[in-house]
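Note that one protein chain of the assembly has been removed; the remaining protein chains are unaltered in position.
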C-alpha cells in the first residue's frame, strides 16, 4: 500500500470528487490484496508490527506459494509460513530458494532482520519432555523471527524436579517464559510459582489414553493454582511465540 | 410416477374394486422406487421442489451409479451427488459422460436449468479463511443447482476486519448470507450484526487442538450474540445451500 | 439519533472544521448511547429493522428498567425484554405500566404496531410435547412483536405421528415453520421431510438423564437427514422467532 | 465337557476322596478350556442356548483360527465370528473350507441348523439409509444363525416418511423389530410409536461433523419419546441380533 | 373414539359426500383429542395395547390433572402418570380420590385390571444397591400396571457377588430381567452372562464424581461384554417396565 | 454368621441329607442378611478384613440406622458410615449414643480397636490447598479406623513449592502417601517423583470454570508423568483410605 | 521473614553448628507460616512481587479471617481476598474495619499503595455485554491493587461492532487489554486483530443452553484466529488481572 495513493484519495474526497462512501471503501480495499482464494492483509504490519503469517494447514501448495511470494514483495520484514509439510516446503523453495525450512518446527521462512534485538529482554522456552520439542521449536523460532532473543531448555518435567531447579537462574533472568508440556501439564504451575514474569503455557498433545490429545494438559493449565498463567491452544507453539513477542514489545 | 396410474387406483377404489387399505398402500408405494439397497424417493420433488440428492458417503460406487441413473431418468431437474470421491466420480461418468465433477466441492452433477433464476434475490457465501473454501463451494454449487443466483467472497475473517467491511455493500445487497468459518467461528456473529437478512452459519472443521474438529466453531455459532443466526452441522455446506435456496423460494 | 446531527457533522468535515478522524468517531458514537453499564445500540433498528432487544438474564432489575425506558423513548417500534423473571417484570412495570408480561414466554413488552402484517406469510410453531410450550411461546411472541402472522400447534410429537399428519394442511400453508422439541428431537426431521419451506429447529432442555439438558435434541437436529434444517441454541425460542421474522421479511 | 467326568468328580467328593474345594475347582474348570490366550467358555451353550461367539477385533489371525476350530469340535450348533477382516476370513477358511464369509456383515460362520425355526415369530430389520446396511446385515445374519426367521427392509428413513408407512403391514406382523439408523436416529422413535412389539434401536456411526461417530443417534435413541425402546452400542448389529433372538425365545 | 363415527365417515366418502382428503383428515383427528396444550393420543391403546402414560415433568398441576381425567374417561385400562411430585399427586387426588400415589416410584395411578396376568412369565427386577430402589420401583410398578407378574430383589451388587448367586434360581426362572445399577453398572454384565433371557439394563444416577450423573453406568452397560443387553436412558425405570411388558406380550 | 451353622450344613451334605445345590445356596445365604432394602454383607469382613462400610448417600435415615445397628451387632470391628449429613448423624446417634460424628469428613463411626497398629508403616495425607481438607480428612479417618498410623500435612501445593520441600523428610518416611488436590492436580506428579513409595492421588472438585467439578484434576492425575500413581474417583477420600490401608496390610 | 534470621542460620552452618540438611530445612520453613489448615506463603512477595492472595471459595469464615490477619501483619503491600461472599466479608470486617468490600467483584481488600503507578502503561478492560461486568471488575480491581492504571469499557460486543470501533483510540493507547466475554466470545478475536499489544481473553459463563457454562467462549478464545491471545479459565477475572499486571511490570 503506497502512501501516495492514500493521499490522492483523501484529496479527491475533500474536493468533492468522491463521496464519503466511495472514499472509505477505496481506502479499506487498498489495505489488502484480493487474489481470489485469499485477501492478503498487507495492513497487518501497520496494525500489529509484523506482516501476516501464512497458516499452511488446509491450503494447497499453489495457494501457499502464491501468498508467500506476495508477502515477500510487499513487506520488508521476515516472511514465514507455519504447519508446512516437507513437500510443500520444497515446492515453495523452487521459486524462493533463499527460504529456510525448519523440519522440527515445520516453519518455512525468509529471515530479514530489520530491527535490533533487545538482548536484555530474553524469552525462555521450557519443555517437560523430549516429545514436546516440536511445539517448543515452533514457539522459539516464531519469537526469533519477530525480533526477540530466545533461550531454550528441554526435558525439565516435574517427575524429576531437581532438573528444573538447576535452571532457576535462567528462569529468573527471563522476561517472558513459555512452557510446553503434555500429559498432566504440571510444569506450568511449578514455573508459574517461581517467577514474577508472565508465563505462557502451551499444552501439547503428547500423552495417550485419557490425555485425550492434549485436553488433559489444557485443562490443567487453565486451572493452574499459580495465578496469571496465559494459556494457548493445544500444540499452538506459534501463538505462544507471538504472545511472548507482543509482551516483549510493550512499553 | 405416472398420473394415469394414480387416477386408475382412485377409480378402482371408488368402484369398490379395491379396499381403502389396498389403495393407500399402492399409492404410497408408487411414490418411491424400491431397488433393494435403497428406496428412491421420487415423490420428493413434489414435496420439496427438488429431487432427492445422493449422499455418497457410505455408499458403494455401484450403489451411487445406480441411483444417479434412476434419478436422471425420473426427474427433469438437475441431479446431484455430494461427498463424492474422485474415483467414484470417474466411475459414474463412465456411463453418464455429461456429468460434471467439482473437485473442490466434491459434487458430481448434471445441470438441467428448468426455471428462470431470480437475479435480485442473491445468495452471498463468505468464508473466514482460505481453508474454508471447500465447504463454501459445496454450499454455493448446491444453491446454484437449485436455481439461485450466488456470489462468493473468501478469506474475510475477523482478525483483519477491514477486509470484511470492504464488502459491506455486497452484504447489504444479499437476500441470504452463508458464512463458513472454522476456528472460533466469530465471523457469523459480526456479519449477523451487520444485516437484517437471514444469516446461515456453517462451522467448519478447520483448526487444530481445542477446535475439536469443528466443535469450537459450532458452539460459538449456536451462542451467537447476533440474534437469529441459523446453524448447520459441521462442514455441512450442502445443508446451508439447501436452506438458503428454501429461504429464497418462500413467498 | 437525529438525522440533522449527522448532516451537521458531514458539513463540518467538508468545510475542514473537523478532521476525518474526528468525524468518523463522532458519527459512530451518535449511533449508540453510553449509560455506563451498557452501550445501547440505537442504530440496530436501522441495520436490522427492529430495535435492540434486552436479554435480561444476568442483568440487575435497575439495569433492565433503565435500558427499557431508553428504548421506549428512542424507538417507535415495539420494545421487548426476554428471560425476565416475574419480580423483575413487576419492577419495570412500576414505571412502565403499559408493559405486558407473558409469564409462559417470560417476555415483557410494549406492543406498538407500526407496519401492516402480511397475513399470507404465516409462521407456524409446532411442539413435540406439552413441556416444550414455554420455548414455543417465546418464539411465537417474538415473531408476532416483530410483525408477523403466527399460528401454533402443540404436542404433535412422533410417538403418535397421526397427530402430526392431521395438521398437514397447516404445515403446507406455512411460509416458515418453527419446531420446538426436547428428548430425541425427531419432530424436526419428520417435518423437514414434509415441506419445501424453511424449518427452524429449536432443541429444548426437556428430558432427563442422557438428554444432558438438551444436548441430545441439539445433536439430533444438527444431524437431521432432512436437508436444510436451521438449528438454534438450546431453549432459544427468541432466536427462532427472530430468524423466522427475518426470513419472512426477505425480498 | 463330558457328563461322565462331572459324575466322576461328584462321586469322588461324596466318598471323601476329594475336598469340597478341589471338587468345585475341578467342576468349574471343566466348563471352559484354557488355551493360554483365551479361556473358551464351552459352558455358554448350556447357560445361554448358543455357543460363545468370537469377537475377532483385537485378536490375531492365529488366535481366531484356533478358537474357531475348538468351537467347531465342541459344539453341535452354528459357529460364528464377528468383525472379521477379509484376510482373516481367508486365513481361517484355509483350514475350515466350509466356513462362509459375509463381507457386508463381516461375519465368518459355519451354519448348522439344529432346531426348527418358528416362522410365525419374525424379526424385522429396518434401516434409515443405505449406509446403515452393514450394521443391519450383522444383526440379521446373527439372528438367523441363532435360529430365527428374519426379514429386512432398507432405506426407509423419516425424511421421506411415506416410504416407511408403505411397510406398515410388515411392521405390524413382526414379533421384534430392529432399527439401524445413524445421523439423528429418528426412525426408532417413529417405529416405536407404530407398534406394541419390542423395538431394538442400533445407532450407527453414519453421519459426519456433529454426529460424533454415532453419539448423536445414540443419545437420540436413549431419549426416544416412544417408551420402551431398547438401545444398543453404536454399530452393534451383533448385539441387536442376539437380543432379538433372546426375546424371540422367551416363553 | 366411537366406532360409529368411523363408519359414518367411511360411508360418506364412498357415497362421494366427502373427498378423500377430507376423510383422511377427519379419521385421523378422531384418534386424538385436542385440548390446547396437549393432543391426547386415544389411539395409542389400539396401537400399543396400553393408553398414553402421562409424563408429568415439565407439566403444570392443572395440565396433568386435566389429561388424567380425560384418560380415565376414555380408556377402560389402568391410568398412570410418572415423575409426579408429591404436591401434584395431592392436587390430582382432590378430584380423583381413588388414585394411588407410590412415593418411592413417584407414580400416580388408578389400577383397573382388565386382563388375566400370566404368572409363568415373571419379570425380575434387580438392583445393585439400596440407592437404586426408586428407579427399580418405577420399573416394577409400571410392569405390574401393564399386566405382568413382577418379583424384586434389591442390593445384590458385584462387590459381594455371593449375594447375587444366592438368587441364581430366581434369575433362571424369570422370563425377563431388569437390572438397575449406578456407579460402574457391572451388575448388568454379570447377570447377562448367567441367563439366556433378555436383560434390560437401567443405568441410575447413583454415584458421585466421575459417575457424571449416570454416564459411567450408561457407558458400561452399552459396552457390556454380555451380548444382547438392552440399555435404557439414565434413571428410566418407566421405559424398562414398558419394554419388559412388551417382551412379555410377544407371541 | 456362626461357624457351627456352617459345619452343620457341611455335615448334612456329606451324609446325603442335602443336595449339593441346597448346600451351596444355604452357605451363600448365611453370609449376608436380607433386610428387604439391603443385603448386608457380613461375609465382607472375612474376605476383606473389614466389615461392610455404609455409603449413606441415597439412603434414607431409617435405612442407614437399621444397617448401622446390624453391623454393630454382627461385627467386633469398628463400624462406619460415609457421606453422612449432619441430621442423619443425629438421627442414628439417638439409638447409638457412642457413635462419633466427624463433621469435616462427614463420617459417623464407632471405634473398636481390635488389632495393634504398626507405627512404622505410616500413611501420609497431603493436600494442595485448604479447600481440599474435607476429602483428606475422609481419607485419613478411614485409614485410621482400619488400623493404620496416619499423618497429615495440608496446603502444600505447587505454586509455592518450597512449602512442600520442607516436608521432604515426612514424605521419605511414609510407607504410603495420599495426595488430595483440585484445580490442576499437579501435586500428585511432584510427590510421585520424590519417593519410591506408592502415591494415591485423589482429585477433588475444588476449582471453578474449566475445572469441571474435578475433571481437570482427574485427567491430570491419570496422565501423571510420575509413573505408578494410583488414581481415585473425584472427592473419593474414602477409597483412598481403603487402598492405603490395603497396601499397608500386604505381606 | 526477617533477614537476620536467615543470616544467623547461614552463619551457624558455616561454623558447623548445623548440618546442610538442617540448614536447608530451616531456611525453607522460615519462608512460610504453618497455621494448621494453611501454610501461608510469606515468601511469595519476594518471588512474585505481591503477597499471597486469599482464594476464599471452599474456605470457612474463620480460615479466611485468620489468613487475612496474618497477611496484613506480615506484608506492607495491599492485602486481598477473592470470591468472598457478602457474609464472609462482614465477618472479616468485624476485626479489620478498614477492609473494603467490592460487591460486584466479590473482592475484600485493604489498599496500601507502596509504589508509584506508571500512568503510561494503561490496562484496558473490555466486556462484550452488561452481564460480563462482574468478571471484568474482578480483573480491573485486581490489577489496580497490584499497582496499575486501569480503564474500563463495558458492553461493546460484536453484534453492534460500531460500538467497539468508537473506542479504537483507547484500544490503541492501552499497553495490555483484557477482554471478558461469554456466549461465543468473538470479541477477543476482533480486538486481537486491531492491536499489536497483548490481549488477555477471559471467557465468562454468561449464556445458556449450548454455552455449557462458558465452554463455548473458552473454546472460541483458544481457537482465536488472531494470533497470540492469552486465555484464562472461565470467569477468572482475577487471573487476568494478575497476568496483565505481570506483563505491565516486565522490563
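A, B, C, D, E, F and G are the chain letters, set down in written order, and residue numbers restart from 1 in every chain.
Basically, a residue touches a chain if its C-beta (ideal position, glycine included) is under 8 Å from a C-beta of that chain, and two chains touch if they have at least 3 such contacts.
Model, not experiment: these values are computed from the prediction.
Asker: Which residue, D:175, D:189 or D:205, contacts the hidden chain when the whole complex is considered?
Answerer: Answer from the full complex: D:205 touches the omitted chain.
Asker: Residues of subunit D in contact with the chain that isn't shown?
Answerer: 25, 28-29, 31-32, 36-39, 41, 43-44, 47, 52, 55, 57-59, 63, 203, 205, 213-215, 218, 233-236
Asker: For subunit E, which residues lie in contact with the unshown chain of the complex?
Answerer: 128-129, 157-161, 182-186, 189-190, 192-194, 207, 209-212, 215-217, 219-227
Asker: Can you list where subunit A touches the absent chain?
Answerer: Residues of subunit A in touch with the missing chain: 129-131, 133, 154-156, 159-160, 162-163, 165-166, 168-169, 206, 208-211.
Quick note on the criterion: only the chains that are shown with their structure count from here on.
Asker: So what's the Cα centroid distance for subunit E and subunit F, whole Å?
Answerer: That gives a centre separation of 38 Å.
Asker: Would you kindly tell me how far, in whole Å, the mean C-alpha position of subunit F lies from that of subunit D?
Answerer: 40
Asker: Subunit G: which residues touch two or more other chains?
Answerer: 47, 129, 159-160, 193-194, 209-211, 215, 218, 222-223, 227, 233-234
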